[in-house]
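One structure, pasted below without further comment.
Other chains dropped; remaining ones untouched in position.
Each chain gets a letter, A and B, in the order it is written, and its residues are counted from 1.
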Amino acid sequence: MALRVLDLVGIFVFGITGALVGVRKKLDVFGILVLAMVTGLGGGFIRDVLIGATPPAALVDWRYLVVPVAAGLLTFFLHPGIGRVERLVNIFDAAGLALFCVTGARIALDYGLPPLSAALVGTIAGIGGGVIRDLLSGRVPVVLRSEIYATPAFLGATIVVAAHAAGYTAPWIAIAAAAVCFVIRLLAIRRGWNAPLPRTP
Amino acid sequence: MALRVLDLVGIFVFGITGALVGVRKKLDVFGILVLAMVTGLGGGFIRDVLIGATPPAALVDWRYLVVPVAAGLLTFFLHPGIGRVERLVNIFDAAGLALFCVTGARIALDYGLPPLSAALVGTIAGIGGGVIRDLLSGRVPVVLRSEIYATPAFLGATIVVAAHAAGYTAPWIAIAAAAVCFVIRLLAIRRGWNAPLPRTP
């Protein structure tokens, strides 16, 4: 139940990032809704297809579909000036990353995947929505930009997986793991945390 | 049976759009065939993967594979001058959009998906081939360009779903729904129908 709530909140915040990118690219309301839906639902689709849970949750329960549409319409009417859009995208995207990496890991564990695999599914679910959004809108995929992105997601997923292996499955653990991922990602953006670059010979 | 015919015609016309884009980008015959196959089969692959009907229809029945190859070769030999390519792409793409949104919705309903979800699967199947074609060939995805694209597809899918819910499942309904989608999409292109843009603060 808590897992479902986290999943829906993740869809909502990722949907907002898709809609914000649509606003920035001066798309019309339908283009903004398409980006909101694709970004909001994309990570979950990839997750469910990979673990074999098809049709994906969002296609079985229609109430899932309301969430990204609501996020898109909210953004369409209440978006800030273009100058502040990118900053909001980063914040909401970090939130979606955090929520999806922990729900992805948990759902994979519930489907019987071994621990490291579940952590990877969580990571993929976390980064998936942002990557699809960036590919469609012609931006450099966020996972390949300079500040660390996949690593906080993998960390959040790993915390959930490790706790699960030790028998701790209470919802607050997932929320705490998501918070860790969210904070690390935001710190990385604020402080420009980069990882080592290859040596130039 | 009629559903299968509509599906194959959709593969064919989408294959033509992929090949036309390949001609425009001066690809060789193999690149043109790859784009024809990816565009023709892509929407159906996404549809079948999402609803859990794997392997996709086109991989189970090899005769499906002949259709996009034929579309590719036909376009390779009979394509018009570059100046007319884009207009033909729009027309054939609108036809593929129309056919795939109704077959996608119908196939999803037959697989037991609830109505709104089936309409969304139809919409995704309709826009999928064009998006994959544009991503691979470096064009702005058609679904994010100015004239409405996903909305006619959603409308066509919804007509099929609503009729099905009311007990009407005859093939002519799907054909009529496809015609509605096709006409609306073409009108949108001809008349430059745009949707509301976000306010600029």
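A few points about this structure:
Here is the rule we go by: a contact is a pair of C-beta atoms (placed from the backbone, for glycine too) under 8 Å apart; a residue touches a chain by one contact, two chains touch by 3 or more.
Please read all numbers here as calculations on a predicted model, not as lab measurements.
Shown here are 2 copies of a single protein sequence; counted across the entire complex in this file, the number of copies is 3.
Quick note on the criterion: only the chains that are shown with their structure count from here on.
With centres taken as mean Cα positions, subunit B sits 28 Å from subunit A. Within the complex, the subunit A residues that touch subunit B are 22-23, 25-35, 45, 49, 54-56, 58-60, 62, 65, 76, 79-82, 135-138.
Note for the complex: subunit B touches subunit A at residues 49-52, 54, 111, 113-117, 120-121, 131, 135, 140-141, 143-146, 148-151, 194-198, 200-201.
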